[in-house]
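This report concerns only the one structure given below.
For this view, one protein chain was removed and the others were kept in their places.
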Amino acid sequence: MNLKISALEYVEEVKNGNLSAEDFVSETIDRIKNVDEKLHAFLQVNSKAIEQASQIDKKIKSGDKVGSCFGMPISIKDNICIKHSKTTCASKMLEKFVAPYDATVISRLKEQDAVFVGKANMDEFAMGLTTEFSAYGPSRNPWNTDYVPGGSSGGSAVSVSAFECVASLGSDTGGSVRNPASFCSTVGYKPTYGLISRFGLISYANSIEQIGPVTRTVKDTAFLLNIISGLDSHDNTTIDNTGQDYLADIDSGIEGKKIGIIQEMAGEGTDPEVRSATNDAVSKLEGLGATCEDASIDMVKYSVAAYYTITATEAGSNLARYDNLRYGYDFPVEGFEFNSYISKARTKFGPEVIRRMILGGFVPSAGHAGKYFLKALKVKSKLTKEIHEAFKKYDYLVAPTVPVLPFKIGEKIDDPIALFLVDFNTVMSNLTGIPSISVPFTISKGLPIGIQLMANNNEDKSLLRSARALESTVKLPEVPI
Amino acid sequence: MTKIGLEIHCQLTKLESKLFCSCKANYRQYEPNTNVCPICMGLPGTLPRINQKAIEKATTIAMALNCSTPDHIAFFRKNYFYPDLPKNFQITQLNIYGETSIGGSGMIMVGDKKIRITRIQLEEDPGRLIYEGSSSKNQITLVDYNRAGTPLVEIVTEPDFENPKQVRDFLNILSDLLENLDVSDPGLEGAMRADANVSIEGGNKVEIKNIGSFHDLEKAVHFEITRQESLHSRAIPIAQETRHWDDKRKITISSRSKEEELDYRYFLEGDIPWVEISKDLQEKLKAEMPESISSKKERYISKYNIPEQVANVLSSDKFYSDLFDSSHTEKNAKEIANIITTDLMGLVDTTEKRNESKLEPTHLQDLADSIVSGKLTRTNAKNALYEIVKTGKNLSQIISELDLGNVSDENELIKIIDQVISEEPQAVEQAKSNPQTINFLVGKVMQKTKGKADPKLTLELLQKKIS
Partner (left out) sequence: MVTEEEIERVAKLMKIDVHDHKEYVEKVHEMIDYFDILDSAGVSDEEIKMKSLPLSSFREDKHIPFEEKLIDNLKNYKGTYVRAPKMV
């Protein structure tokens, strides 16, 4: 059986009776058994997946109404809650946490008869960009298992890239969907802030993060977006997109569009391979009838510093609730005083989480907020203004998704500033709320390079069209696993 | 000069649901941790869903206290660890990025004294802690989160009070006002709490926290002033500190600030967009505001000629004024006001009694009419009222069941009067020369009729007979 099909192809095949959901899911589970020991994309595999798929087959056979996913196997990043199953955020702190509710994206996918094959590995609480900070061990890049798959949604990208599922949901706080997508040669999407409900997504930096699809094709992302996006009364920050069909006209091209190439994102510090891939991508976009020119966004220089200041502050607050009183792990309270108990209980956090929380206690604290946190917020608002100015001139912006090629596991783990700079090209979209997408573009030295396209707020549909156009110019080799 | 400022926390108990979730706002009838959901328990992945009505009601309070109301409001996180805070931060309001708290500066008159309001903010109430265990080894804390997330309005005043009496008067006015606005039931346990800050001439400001009732607030302030004056008289400096009110011993105790320095790291709550409160909406809320206490009082005096003291009592208590406004006509207004402020008051002096009372406005109309027409004496009207409140039966049924009706049939009354005249010849003789004595004979008639004789009619008939 061919597991290497896209989500839309899967739907077509099952709909036409050429494929049963049960067979496909069962084959997928076998595939996970075969490759995941090596890749570690999953923290947990759903033991009921095959049975659930067979239920959907029964519905199809009996002519009942079937949801548009037709039993499609999807993996879910382990910071998105599925009712009555464990959601650990790849942390020992939440080792035993069982969510009593479904995230909105989960209930919408359930309604459309998706099957969740498992919970995908990630950096602990999504803090990281290599998946090395998972408390349960790193995931590996299927293109070369000595290399990091990117992160924090590393498990999502690995599982899609290595055919352990058809599609995945990750979350993107500063590039956490796009970065692993680029490193693993999948499509990774960060929608306009508010397009997808965050209800049920365990917060890291809630004011800028979004859930986003990781898929094999741009059309698959549009397909998933049609299901999971839109207003949700459980999330007061969601936006109304009634009537939007992200798949419609997705092939209509980008002729006559204007594209800005962000100079700050392709300069010094960019790997020459990545730079040349970006140049190629620009030529391809021009070949499709778009006009490309250099664009400059001054505030980009400060965006990583602003990003880490804001995320550390919000994380410090969002993770405060893990005091081990209401849920968590076994650790009796007797004999302790409150402060000493929770300070001890919280040592279950991994070192990166602890670092960022210390940072998050520092930058907004009474003596330092003016120098760090407030300035970061102001950079965010000035950057947003600059972006809106840029989009008066351009339909899209383009840059490499990540300025460097995938690197080896362990290579940068001890160098926080080197890691900061890996995020350089992705954090802008989170700080400003704009949609952006990483499209697989080329393979260099056996490692994938993705190209990032960005559009203005609420221009998600148009952005997907541009990504589809770029994707259509690319023919990539198959993952060597 | 003594300066006292207050921070008053008032729960919006009249709302159906909590501030950020659909659990019950009035948590009092629940077993521990059964009025909770993933949101108010702060479970990972949940987001606050703000209650429209809470914002409307809090805005109404701001308006009633003559505060400015901004066209949009913002929420902030106040970060600190405490077991009663499920998220280990509290969602509250501040004015650090412009005026974004639900109410800005305002003022209220307490007699002739103007008390300035600094700010009003809307926030979530924490849960409740119960301390268990006696030895330091087995001591633990039990937490009940039923209250967590209850909408709480914090009213912050300037240090404008000079003595505990002004504090008490202010609190009385404030609690009547909140009740009149139908936002809160100040009678409910824990619905109103306060912190105070107190300083005397030349001394530092001392904060008193943890005052669980308005009654204790006045005591705490009084205690604190006395304590500070005593220190001052002995030339001992007054430390700037936070003290706790000890509910049992009725004293303030230093919190011995070994606690780590407070650093709340306030920042905007990103999960709640800023909320627009348009001018139109503000106009609408203003128009829908219940009539103010002072306006009611004015109306009662000028329209019905009700004495000022009675009007005061009637207007300042929403339960009474609602009853009055739904029962009176121009003719019986004065009589109904009387019944409420003299007879009814003792029968419904607690929230429980009010909730249990079966009294309807029609009962009051019937009672007033019966008194005016002489069908019931005041004494018996009071007895009937007692029965009505207890049973809710209609007045005529009660009159016949308890045999309370007046003997207003002249013939029957004459028979009884004749009997009394024949039994009391001496008194009758005296009454001829001394008109005062006639009251003795009226009393005798009353005795024989068990108080049911119409006193006016009896007197008239007696006077006729004797002369």
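Letters A and B name the chains as they come in the text, with residue numbers starting at 1 for each one.
By definition in this document, a contact is a pair of C-beta atoms (placed from the backbone, for glycine too) under 8 Å apart; a residue touches a chain by one contact, two chains touch by 3 or more.
Because the structure is predicted, anything quoted here is derived from the model rather than measured.
Shown as candidates are B:Cys37, B:Ile301 or B:Leu347; the residue that touches the absent chain is B:Cys37. Between the chain not shown and the residues B:Leu281, B:Ile301, B:Leu347 or B:Leu459, the one that touches is B:Leu281.
Only one of the listed residues, A:Phe70, A:Tyr189, A:Tyr246 or A:Phe362, touches the absent chain: A:Phe362. Here one chain is not drawn; of B:Leu6, B:Ala54 or B:Ile371, the residue touching it is B:Ala54.
Where chain A meets the missing chain, the touching residues are 98, 100, 233, 236-237, 299, 301-302, 304-306, 308-309, 316, 320, 323, 325-328, 333-334, 336-344, 346-347, 349, 351, 354-355, 357-363, 365, 371-372, 374-379, 381-382, 416-417, 420. Seen across the whole complex, the unshown chain contacts chain B at 15-17, 22-25, 31-38, 41, 49-56, 72, 74, 81, 83, 97, 129-131, 133, 136, 139-145, 260, 263, 268, 270, 273-278, 281.
Heads up, the rule we're going with is that only the chains that are shown with their structure count from here on.
Per-chain Cα centroids separate chain A from chain B by 54 Å. Residues 38, 41-50, 77, 79, 81-83, 86-89, 137-138, 140-141, 143, 260, 263, 265-268, 270-273 of chain B touch chain A in their complex. On chain A, the positions that touch chain B within their shared complex are 80-81, 87, 89, 94, 97, 99-101, 103, 198-203, 206-208, 233-237, 313-314, 316-317, 320-323, 325-327, 333-335, 338-339, 342, 361, 364-366, 369, 373.
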